[in-house]
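This is the structure I want to talk about, given as structure tokens.
Only one protein chain is missing; all other protein chains are in place.
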Amino acid sequence: MKETGSIFHPRFMIVLVVLATLILLVPAVGLNFGDPITSSTDQYYIDHSQVETGANNVVASIVFDYRGFDTLGEATVLFIAVLGVAMVFRRLYK
Amino acid sequence: MNMLLDNMPALLIAVPLFFAFLIPIIGKFAPKIHDVWIILASFVSSLTAVITAVTVFTKGTIVYVFGAAAGSPAAPIDSGGIPFRIIFTIDGFCAFMLLSAAIVSFAVVLYLVSSQKERSGKSELYALYLLLTAGIFGMVSTGDLFNFFVFLEINSLAGAALVSYHRKGGIAAEGALKYLIVNTVGGLMVLFGIGLLYAQYNSLNMAFIASQMSFTTVNIVALVLFITALAMKAGSVPFHFATPDAYSVAPSGITAAMIVASQAGLYGLFRIVFTLYGDIFNTVTIGWVVIILGVLSMVIGVTMAIPQKDVKRLLAYHAVSQTGYMLLGVGVALAVLGDPLAMAAFGQTAMEGGLFHIINHAMYKGLLFLAVGAVIYRTGVWSLNKMGGLGHNMKWTMIFFLIGALAIAGIPPFNGFASKLMIYESVFAFNPALSIIAMVVSILTLASFMKVFHSMFMGPQLPEYAEVKEVPKLMIAGMVILTIFVIGFGLVPDLVVNNLITPAADALINNGAYITAVLGGGL
Amino acid sequence: MIGDLITGYGFWNPLIWVVVMATGLLFAWLIWRCGESDYDKGTEQTKPYLSGNDEPEKGAVHIRGGNMYWGFTQALKGYYDKLVPLHSGVVNDYLAWFLIGVIVIFVVVIVL
Amino acid sequence: MIANLPFIAVALLIGISLAIILLKKNMIKMVMGLSILEGAVNLFLVALGYRENGIAPIFTSAPEGAEMVLPTVQALTLTNIVIGVATTALMLALVMVIYKKYGTVNSNKIRRLKE
Partner (left out) sequence: MTLGLIGRNAGRLLVPLIFIFGFYIVVHGHITPGGGFQGGAVIATGVALLLVSYYYRDCLERFIPITNFKLVESAGLMLYICTALAGIVVGSGLLFNWLNASGGLFGHPVAYGVNPGDLFTAGTIPILNFAIGIEVFGALSVVTLIMFAGLQEKTQQEEDAEAAESAAPLVSKRKKGKGGRK
């Protein structure tokens, strides 16, 4: 067993990265930029958000109303980060 | 009261979050009520989960719309039948996962409160633990893909932060960092796949996407990303490397909860493969991919476990190995999904076996981690080479460990045997070689646990452990809860299978019901 | 009947199993009772006989965990020598395995 | 295909970030690579929502009758940015602890947990 760490050769890693990038290039063929295939949900938001939420900023109405639950979860993620950092450094700041 | 019952799926997330957000304030002004607070919080959130699950099993699928006025459907008519808000869709499979998470999380809290009594940073520990529970609940009950990603991140981050709780000279931070990096890459790949689906169907709702699903190359890319990233979260070979690293350094109670957290990844994998892709795709290929992942996990997990000297690392490799059984059982069902005859003959049973193994694994692996944690709590030693003769002083712990070890090795009458039997017999009908591999792995598991049991509890009383006492009663209580389920599920497996597992398996196989529950019968 | 788990090939009933085991243990106990009754505690009879040597110290007799299954790992040495270094503990490798998984599964799903 | 330049850019960015996290041994650089990965995914999401000649989806003082770009992906990006910040903060904190205890940030040396 060698003690130098990584078991893969860097050249092999580069091959992996290139192949993975090729796989991720598939969407560039399958999708159209600037012309979404359908826009049913988003058109609904644009048409109705002012009536339903009263906010002029459609993004704000999505972030805080239609998808407000995601925002709660994401605030929780930030809370977790704070707790985690505080826990890791818990000896240092009291 | 009715108002509360109607909003139970929302309270499922809101209650643990509410309690967790108050913990820093409590830590500042009244640190003495921490323990009571966390037990209360965990009890209430587990209670909501159990009530939700029971409601699902008695009344059918719950669809809950966040932010809507009372009584509005998930897919209103004026939107053209598109669910445009975040919804929770809790069907049989979700309810089953909720139940398992609720039981384990409550048992672990009792254990954790007692075992971490002397340590600092409890306020963060408890808050993170509650958030981990909330993350699991959210992952298994959401019906929205981006919401799933958010809860996946909550789950990963809270898990990683909890792993780094004990310092152990930086080694815990190492395990946490590896776990976090691996899961972050996985999470971002899941998000990329969600973006691919969104680009084609302009929706994030699972049921709506499932109803529109078509066979395109872009969808295959998304499927591959989902399978690999969620298998990585679940800890399947060859993406398992971070799992033993993280589990072996985490506090024992936390590890028991992280078993359930990794199974939430398994839930996501099954949900996406069956519900989203079940109709359109060539399920034989995907089924065989899942089976191969399962067989690799079983074999490599158990063979890596045998020479381990660190007891928690050994258990972590067994967690990888047991994940293989679930993947095998469900993978066989997936491979024969398009064949109604084979499905009725053995596919259904394989699926039920795989799903039954999920809840069984949560119970007995949780029990094993708690028992090993109790030993480490008293002795402070991880290495099997230094243990021995603890059975003289820790009789209860020994009994619990023995029950867990027999259950994981598939010895009747404990619960591991029931699910393993279902997997063996149905997989034998599919492909005898796979079944034989599963049995050999089971034998190796037994051998490996013989080693652990012998070197921890058997033998003469060693002089350095003469003063070791039994662990506190609250820790015993946590283990007792799990033991009751291990024995109970083993003694009446038919009740569990008929009442919990069959609805869950039906919910996965019949994705039309899932779509109808959300979109209504019109589509 | 309560406890019957239909598995497709037959059924499994843990309650019957428990009853059978209990009966077996009862018989074993009965047979055990018929044994010698002149076996006294606290006499020379209970002491281990190690070819006349002294009994070793307690800690020395215990087989430690690391020594068990030495033969097993030794017999499968070729397998373990390949397997164990794969768990190298380097994060870069973990992610490389992830990419290998993505590529292999993609090829498999596209080709088949 | 060339009209899909943003998607090609996304794939290349992901490739660059994967190359960083696979080939660089410095943990800090790996965290930076993860940030690039997250940025690439964010770019992908935002690019999905673009419509030709669309304006920002805000009605305040908007030109009359103009088409708006899709707003959902922007909300998702906003959420993902904050999640990325949180992840990066936690990872950097862990790297700091490891550096304190191990005296190195080389991933080849941070392998006390193995086998």
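A, B, C and D are the chain letters, set down in written order, and residue numbers restart from 1 in every chain.
What we mean here is this: a residue touches a chain if its C-beta (ideal position, glycine included) is under 8 Å from a C-beta of that chain, and two chains touch if they have at least 3 such contacts.
Note that the structure is a prediction, hence the values are computed from the model and not measured.
Across the entire complex, contacts from the unshown chain go to A, B, D.
Contact with the omitted chain, checked across B:226, B:465 or B:514, is made by B:465. Annotation: of B:212, B:285 or B:385, B:385 touches the absent chain (contact as defined above).
For subunit A, the residues in touch with the chain missing from this view are 50-57, 59-61, 63-65, 68-69, 71-72, 75-76, 78-79, 81-82, 85-86, 88-89, 91-93.
Residues 56, 58-64, 78, 81-82, 85, 89, 92-93, 96-97, 112 are the ones on subunit D that touch the missing chain. The omitted chain makes contact with subunit B at the following residues, 3, 7, 10-11, 14, 17-18, 21-22, 24-25, 28, 64-70, 118-120, 166-169, 171, 309-310, 376-386, 464-465, 467-468.
What we mean here is this: only the chains that are shown with their structure count from here on.
By number of C-beta pairs in contact, A-B leads over the other of A-B and A-C. With centres defined as mean CA coordinates, subunit D is found 28 Å away from subunit B.
Residues of subunit A in contact with at least two other chains: 5-6, 13, 16-17, 20, 23-24, 27, 29, 31, 36, 39, 41-42, 45, 67, 70, 74, 77, 80-81, 84, 88.
Within subunit B, residues 146, 150, 153, 157, 160-161, 164, 173, 177-178, 181, 185, 192, 199, 202, 217, 221, 224, 244-245 each touch two or more of the remaining chains.
Against subunit D, the residues of subunit B that register as touching in their complex are 146, 150, 153, 157, 160-161, 164, 167, 169-171, 173-178, 180-181, 184-185, 188, 191-192, 195, 198-199, 202, 204, 244-245, 248-249. Considering their complex, residues 177-178, 181-182, 185-186, 189, 217, 220-221, 223-225, 227-229, 231-232, 238-239, 241-242, 244-245, 282, 285-286, 289, 300, 303-304, 306-307, 309, 311, 345-346, 349, 383-389, 412-413, 417-418, 421-422, 425-426, 428-429, 447-448, 451-452, 454-456, 458-463, 490-495, 497 of subunit B touch subunit C. Residue ranges on subunit D touching subunit C, taken from their complex, read 18, 21-25, 27, 30, 107-108, 110-115.
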